[in-house]
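This structure is in structure tokens; I'll ask about it shortly.
Shown here: the complex without one of its protein chains, the others still in place.
And then chain A:
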Amino acid sequence: MSGLFEPTLYMVKGMAILDSDGNRLLTKYYDPTIFPSVKEEKKFEKQLFNRANAEITMINRLTCVYRSNVDLYFYVIGSSQENELILQSVLNCLYESVSTILRKNVEKRTLLDNLDIIMLAFDEICDGGIPLETDPQVVAQRVSLRVEESPFNDQTVTQVLQSAREQLKWSLLK
């Protein structure tokens, strides 16, 4: 009856990572009632990609928070009544975890090279609509399974330079 939100753990309706053409790289919807089939999901993703040029917007009664880097677009979707800051914190966790896992090379190529780990991270962040972990460090640590690899093990000199440059750039940006 009232305009209040039912207290529930199920706060996230979906998470998505799209590429620079708006194609799905990894998405997950947790509420089967919003999209009856994959067709509607993809249609929604197109809308999302075309419309979400700002950090937050509202599409089809869903609040979408968004962040991007180079050729990757990250979205977290929740009910339009949901506390936007909670969605934002889930998005931050998603983005920062991916960034940590990819050692700040947040771009499509590296993401696909590490798709298995990214899938695991996706699964660690949200389980069936319940935010499972919101600390990106914890998520990264839970999936940082390739212990035997040292960071610069199989990188070429240019890659090392690249990531050094990246890190410099990041520290400057902060």
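Here is the rule we go by: a residue touches a chain if its C-beta (ideal position, glycine included) is under 8 Å from a C-beta of that chain, and two chains touch if they have at least 3 such contacts; residues count from 1.
Methods note: contacts and distances are computed from a predicted model.
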{"item": "Undisplayed chain, where the name is taken from the UniProt record, one of \"Interleukin-6 receptor subunit beta\", \"Nucleoporin SEH1\", \"Vacuolar protein-sorting-associated protein 25\" or \"Coatomer subunit gamma\"", "value": "\"Coatomer subunit gamma\""}
{"item": "Positions on chain A where the hidden chain makes contact", "value": "1-9, 19, 24, 26-28, 38, 41-42, 51, 54-58, 60-61, 63, 65, 70-71, 80-81, 83-89, 107-109, 112, 115-117, 119-120, 123, 127-128, 130-135, 138, 142-143, 145-146, 162, 165-166, 169"}
